[in-house]
Structure formats: structure tokens, C-alpha cells
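Take this structure first; my questions come after.
With one protein chain withheld, the remaining protein chains of the complex are depicted in position.
Chain naming follows the written order as A, B, C and D, and within any one chain the residues start at number 1.
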Amino acid sequence: MSLKERVANILKNDLLEITESKGDVCVEISRQTLVNALKRLKEEGGFDFLSDLLGIDNSDLYAKPKKKKKKTEDGTEQEQEEKGPPPPRFEVVYLLLSLSTNERLQVRVRVPEDDLELPSVTSLWRSANWPERETFDMFGIRFNGHPNMRRLLMWDEFQDYPLRKDYPLEGKGEERHLNYNIA
Amino acid sequence: MAKEIETVCITTGPTEVGDYVTLNIGPIHPAMHGTLRVITKTDGETIISAKPEIGYLHRGVEKLGENLTYSQFLPITDRLNYCSAICNNVAYEMAVEKLLGIEVPPKAQLIRMIMMELARIADHEVCVGILGVDLGALTPFFYLIIQREEIYEIFEWHHGARLTNSMGAIGGVEADLPDRFHEKWPRMRDSIRKANDDTDKLLTHNRIWMDRTVGVNAFCGDDALNWGFTGPMLRACGVKRDLRKNEPYLLYDKVDFDIPAGKHGDVFDRYMVRMLEMEQSVKIIDQAYAMYKELPEDAPLMKKVPKILRPPAGQIYHAIESPNGELGFFIRSDGSDKPYRIKIRPPCYMVYQAFDDLVKGEMISDLIACLSSLNVIAGELDR
Amino acid sequence: MKFQAIHGEGWLLTKAEQLINWGRSRSPWPFPYGTACCGIELMCALASGYDMARFGAERVAFTPRQCDVLIEAGTITKKMVPVLKRIYAQMAEPKWVIAVGACACSGGVFRTYSTAQGIGSIIPVDVYIPGCPPRPEGILYALLKLIDKIEADHPLYKQRSKVVEALEAAK
Amino acid sequence: MPRRPVVQKEYTLGERVYLVEIAKGLKLTWKHFLFNIKASFRQGPHTVPTCWQYPEDRREIAPIFRGAHMLKLNDRGQELCVGCGMCARACPAKCITVKRGKPAEGEEEKYAGKTMSVVFEVDMLRCIFCGNCEKACPKGAIVLGQDYELAEYEPALCIYDKERLLANFQKAKAEGRLKPPPKPIPVDAPPPKKKVAAKANMAVKAGRKQGVEKQPNEQKDKETS
Partner (left out) sequence: MADWQIELIKVVFIWAWALIIAVVMTWVERRASAMMQDRLGPNRAGPFGLLQPLADGIKLFTKEDIIPERARKILFVLGPPLFALPAFSAYAVIPFGDKIVIGGKEIILQVSDVNIGFLFILALSAIAVYGLVIGGWASNSKYSILGGLRATAQLISYEVPMGLALLTIVLLDGTFSLREIVLQQQGTFLGFLPNWGFFKQPLGFIIFLVAAYAEANRVPFDLPECESELVTGYHTEYGSMRLGLYLFGEYVNLVTLSAITVCLFFGGWSLPYVDMSKFLGPVSYGIASFFVFFFKQAFFLFLFVWVRWTVPRFRYDQLMGLGWKALIPLGLVNLFITALLVQLTT
């Protein structure tokens, strides 16, 4: 049984979409079923190791007019997407790994811009702790149930979310000022 | 990959009730490697809690990657784990090659392997040396750093830089092994072993060293997996997992080497795993070099790639075993010449987030020992 | 014989100045503010291969009170800027700063939202070393340049003019 | 609260009493001490074999070391740079400024190409010495030399203008420290073999025309394959 089929068997109805690019299987599931689905993947599917967790801002990807029409799988897929209403702006990808079979699986969840919240998976994998904080720091996606939802890399007073596509690379001239009263 | 070595774990630690002294360690502190900061609560010398704060070296590498072309980003990867820049280079190159769907010629793969293992030795040497320095034994550091200089010399003669190597290019490597390597390797193998022996003599069986390291920050294997540990840290906890064996890349499946593993995941085991891995790396280089010699001299080094890379749309994740553990590159391409999103999975990021759990209930001196043995490199931690 | 520390005049004080400069230039204790890649090369410069200790730059202490030369090796991010300012303020006079590497000099390749574009605008820098990172030889060369600078200094004359200024201000 | 494995490690008697292992360690450091003391009485600046006394005793620098930039002249003393700006585009740090121009009347002899660079500045403080400019240059005009003594008191002095870059080349030439021409990289490509040769040539020295022509071809190859 191939990885795709196995994953489809486990996720059943929760599975929204399954794609493959260069051998990396990517599964899309919805926000509501996220923790449940990941739990099943962990327990039934054997994906017991969370490699990483990352956010992606898709605003540029959909805004950009296609210059070339490509005949690859992904290209046609994206064109189909373009026809409908614009998909949610953000997306969070969970990189799972099965320690027994050494297979990797990407799980992605889309998060709309007006409701930037996701359930936290720190109860499943403690390794999601900092990556979730970082995703909050960089994209502003909040994770409910996270023990310490604070900025991680930027300082606390920082206002913007730097990895969003509309934030300029060179920043907006923020400076850090410190009052030295360490509580 | 289940745990192969069984250990008994018990729950211990201080209770977080009472009035304690807050001690801020870092970011400028001799043991904090320049940019790490830990805010500890201490009861006398015992640590009640230790909250690491990171981001003091957050340079926006991922954002920068979205604004540079694929080949321009290669030099930036040097600056992630600067102790073993070559591993970063190769990891990135391999990720892009996976995206492009090309496979590099075997000779290039062998050169990459040799250089990566040299970088691994260099990285472990620094880690062990710094661990020694932080525990008060300065001399081994100097013996190891000399070996590192020799390795640097080979890097310099191969691709023209000592530390930030920018080795190779997407599609292969640009230069054959330098004459220096052919001349030096037989001697260097011995001198690397000698430096390790010297370190071993000065530290391993010394009671003071053992008291400082054995049983300090011991960690359970299943906890380590849950926290996302990889690399020497995980192996020290008794889980034999190494991407070079588990998900072989390059020609690692054709060479014969062992995975050293510890038992308790304490500082001593981490130190021993690193020491033994250096030995294994020497073994790998020997085998790879033998394989290299069998190839004809004009065997191709590069796969033909266009000058401006425009990988097809898609998203991939590729990970290799860097000296610190699983170093992964997640790249999403939208078909343009710049990556749409690059995410780096640094190995020590996952390890360092468990720091509070690692040092709780130990003493301040152990915190220092623990931090050095984790080999947290701020460049890849904060990116 | 004039007892004035004006440059070129006053034999005794010129000699004293020379003596002070000799002492200072031969014992520049470094503060290794190594934050990133350049820190590793700085480490190499301090270690056996190049041995910065030959110039008296030994006794690496991480407390700013005891050091003379702040060797700023590595990127300074905006989050780090206040720390750097404070460390510099805590150092005792006379103090010098060497900026090692592209990141410290100008921000280098990291023209990004979180990186300070060079430390020259944050604290006064005496010697800039280009390179990413510079070779240990490059760092030693900069140290030698700094030593030249120290030797050409007029510590007592400066002190005197400070006193004179203070007196005039008091009047 | 963390879980911790129970660590039980048996110490051998030698380990238990401290002194045996410390004595072994003392023996080792003593050996190094004696060796280096003897070595330090040798003649010449390079006494202790593991220590290079920098200003007097320099390490051999690899000919391909990526140090300070230089602008090359050809054998007839003409500038190779045509001011195309490929280097500036390839630079990840954006530290190169090039302005293209036509040589002034009567000065055509000074330049190898029909155009030249009016301004060519490298901001050494920004530069990360990655060598991308060198790889990108179609004429092989900009090269990273071996110079590593680049420290300056003023940041302004670290911005190398064209004269400085040419002077770097003259200096390196006088000292015989020029980089050897790059070896052609054996490329694994499908036949016909003509292309391999062309690519190899290009790495050394190739006309701009060839380069421009080749690029779309290559891309087409890539896309169809």
C-alpha cells in the first residue's frame, strides 16, 4: 500500500486534498479537524515525530499573474484554484515523520486572514512549542492552547509580522529601546 | 525506530514554590556563545527554572531567501551553522536539486561526502573543545582547534574560503579535490586521531570530568523524541537514529559505518557520542576516498543546469544529517527564479526549546555544561 | 625643560606618554563580543594557530570592566543593540572598538528588518575589518593597526585639555 | 517536572582516586610543554610548528582564496571589464556599483571591449566574499584575489573604486600572486559533445555573444527534458 493510500485510509473524510511533488506527499486537512486528524496520523499512521511546523503567506502566490503556462501537475492545479474565490491567505504546514518507516508527510492547513487562529498541537508533540511561537511571531497566527504564546525571535514590543509578504524586507525602521528594569 | 537501549526513568525536580533569586545569564556571558540568554530562577545554586530567550541573532534569513535567487541564497546558508557551513551548503543544494529533479554525478557526491564529513569533524571538535573550556579544561580546546586549522586549510584549497565556504553549486561541485587533500589526508587522519586521543586522555577518565558530566542533564529517549531531538543529542539518549542510515542520501548507503549511541543522554554520553562520531567520520572519509580514486579523473563534477534556475512549482522538504542533527530545508517554488518560501529546520532549535526541562533541578555549573554539550549555534537557531 | 604635555614639547611628559602608550599597546585585553560566524574566526585568532596572546591580548574576560578592546565580531541585530550600547558604556576608559566582518561594519548581506546596519552608528569604532568573516590574519592585522593607533595617542595631553576645558567651564 | 533516567556508572579504582588520571594528564601536557619549549628555541619566526607568528611568518594562502577584489587587465594592458553589470546583479549583498559607458575619444586602446565601466565600486564592508561576481562575469574581469589585510580606520576607505581595484591587480601581478585560470569543470551533459566543450570554454573565457545565445538554449533544454 502506498503512502498516499494509507494516509487516505486513516484520514478518510477529513482529507481535503492530497498532492505529491517530487515524492513529497502533502495532505490538506481543515482547521476544525486538525488536532484529531494529526492525532490519528500519529497513533494509527505511525507518524510519531514532528520535524517542523511552518507558516506560509500565500497572498503573493495568488495575486501574481501567471507568466507561463506550465503543463506540470502543480501548474494546472493552481490554475484551477485561481478560478474560484481566492483561497485563505495563510497556510500552516506540519512536517511529519514516521520513525519506523522513515516516511515523511506534509500536512497543511489553510487559515483565512480574518480569523488567524489554530489549535495548538503541543499536547501531541512538545516539539511544536517554539515553531508555533515562531509562526505567531512571523505571521500572526495564534495557536489556542499553547502554554506560552509570546513572540519568540523579535522583541516583545515589535508590532508587525515580518514574514508576511506585505512586510518589506528592509523593515519599517523599528528600533528596540530597552528600559533596564529587569523584573 | 524504537528505543534500543533501555533505561529507567523517574520523575524528579524541584517544586516551583517560594521566593527565588532571578539570575539573568547572557546574552553576553562566556558560556552563552554570544547571543543566547537564559533567565533562571535559582535557589542558592540550584536551578528552579530556566527560560531561554532567543532571537538575538535573528537576521531574517528566511525573508532574505524569498528575495534572492536560488544561487544567491547559497552563500547565505553558510551563515546558518557557521561551524560546519558545508553541511548547510550541501543540504540546500540537495533540496534545490530535489526540486529541480536532478541527480548529481557520483564524483560530485563523493566530494560532497568527504567535505561534509570533514566539516562534521570540525564541528564536533569545536563542540567538544568548548565543552572543555566551559568546564574549566582549556587545554584540549587548543589541541582540537589545531586539527580544525588543518581541516580549514583543505577547505581553503578546495573552494577558497575557510569558514563560510559556499562550497559547490546547485548541480554538483565546481572543483575536484585539491592536491592538498591528496597530500595531507594520510597524515591528517593520524593527527585527528591523535588530537582526539589527547583530549580523551585529558578528560574522559578524569574523575573531575566524570563527576561534572556523568548523570548531569540525563534525558529519556522517548521524551527526547517528543521534544524533536535529532542527531548526537538523540543518540546520546539511546535512540539510534541517523539520517545517513535511515534515509540515506548521497552515497552513504555504500559506506560502512556505525552509529555510536549513549545510554542516559547525559553530558558525558553526548561528549562520548561526539568523540566516537569523529572516529566514524574518519572511517567514512577513508571509504569515500577509496571510491573516489576508482573513478576516472575526468569524470563529470557537475550536472548541467541552466544559469538562471527556475524550478517547477511545488514544495519539498529535504533533510540531511548535519553535525547537530536533522537539518532540513523546506522550499516552496512558484516557478520563478526566487523561492517562494524557504524554511530552515535547524537541529539545535528543537533541542534548545527543551532547555528548561533539561536543566531543571541541576546546578548553575550544570546549566553551563548542558548548554555547551547541546552545541547550540545561534546562527541556525535564530536564522 | 617644560613640564607641559603638549605634543613635541615637554620632555618628561612626552616620555611618560610614551611609557603609557607602550603599556597600553602591549596589553590590549580583548572583550570577545562574538555573536556569529566572525566569532569563530576570532576564536581561531585567539587559539593556537595564530595566538593573539603574543601581542599581550590575553586574559579574555567577559566582563566589560576589565577589557580594553571591544572586538565586535558578528551581526548585531536590532534586538541586540541596547545590549551592545550598555556593554560599551560599562567599559572603562581608555577603550577601543574593532568591528570584525561585514555584518558588524555595515550589516553585510543582511539588509533585513531585524539587522542593525553596522555598529558605526551605535558606538564609535576604531578599526573596521571587511571580510565575511575575515581570516584570523586579517583580525591580527587589524589588532596591529589598533596598536599603531594606540601608540600614536596622546593620553596625558588629552587629559590635560579635558581639565583645562573643565576649568574654563567652571569660570 | 522532567523525567530523568537513573544513571549508574561504575568508576574504576583508577578513576575513583583522582590522582592516577590527573598524573596521566600531567604527563601529556608535560610532553607538549617540552616539545614546544624545544621548538621555540629554533631559528626563524616559525618556531612552534602549530603557531604562525603572523606579521613575520605567514601561512601559505590558497591561490583560489577569496580575498580582496581586483579588476583584470589583459596582456596588452587593456581593461577587460565591459561594464555589463552581471556581477552587480549576481551579488547577494548588492555591494557592487557598475555604470556602463563608452570610452572617451582616443582612449579606446585602454579597453578590451567596445564598452567600459565608468564607475566600478565595490563596498568591501558589505561584501561577503562569496565569489558570485567572479562566477557571473562573462569576461573574467573581476576576480577575488588573495589580499586579506583589509582593515581600515575609516569606513570610507573600504569602498574600493576602479583605480584601487586595478592597482590590486597590478600589485598581485608584480608579486606573482595571480589566480591560475579556472580549470574547466567536467559537466555531465547529454551528447552532442560540442556543448560540453562550449560550456568549458565559457568558464575560462568566452565572447559575450556566445553566452547570450547559449542561455535560452539551455533553458529550453531544461524545460523539455
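The definition used in the following text is that contacts are C-beta pairs under 8 Å (C-beta built on N, C-alpha and C of every residue); 3 or more make two chains touch, one makes a residue touch a chain.
In this text the structure is predicted, and so the values were computed from the model without any measurement.
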Left-out chain, listing which of the shown chains it touches: B, C, D
Of B:L23, B:A175 or B:A299, the one touching the omitted chain in the full complex: B:L23
Option from B:L203, B:M278 or B:M350 whose C-beta touches the chain left out: B:L203
Omitted-chain contact residue, chosen from B:N89, B:T139 or B:S322: B:T139
Interface with the unshown chain - residue positions in chain C: 19-20, 22-24, 26-27, 47-48, 51, 53-56, 58, 61-63, 65-66, 68, 92-94, 155
Interface with the unshown chain - residue positions in chain D: 19, 22, 25-26, 28-30, 32-33, 36-37, 40, 47-48, 50-51, 53
Absent chain, residues of chain B that touch it: 21, 23, 29-31, 45, 132-139, 142-143, 146, 202-203, 206, 208-209, 211-212, 363-366, 368
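As a working rule, only the chains that are shown with their structure count from here on.
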Per Cα centroids, the chain farthest from chain C: A
Pair joined by the larger number of C-beta contacts - B-D, B-C: B-D
Gap in Å, rounded to a whole number, between the CA centres of chain D and chain B: 25
Whole-Å separation of chain centres (CA-atom averages), chain B against chain C: 33
Interchain centroid distance [CA atoms averaged], chain A/chain C, Å: 46
Residues within chain B bordering two or more other chains: 55, 58, 60, 63-64, 75-76, 78, 146, 149, 164
Chain C residues counted as touching two or more neighbouring chains: 48-49, 79, 83, 109, 111-114, 132, 135
Interfacial residue positions of chain C with respect to chain D in the complex: 48-51, 54, 102, 105-109, 111, 118, 120, 125-132, 134-138, 140-142, 144-145, 149
List of chain B residues in touch with chain A within their complex: 1-2, 22, 24, 54-55, 58, 60, 62-64, 66-67, 98-99, 101, 225-228, 241, 246-247, 312-317, 319, 326, 328, 330, 332, 334-335, 340-341, 343, 345, 349-350, 353-354, 382-383
Residue numbers on chain C that touch chain A, as the complex places them: 78-79, 81-83, 86, 111-114
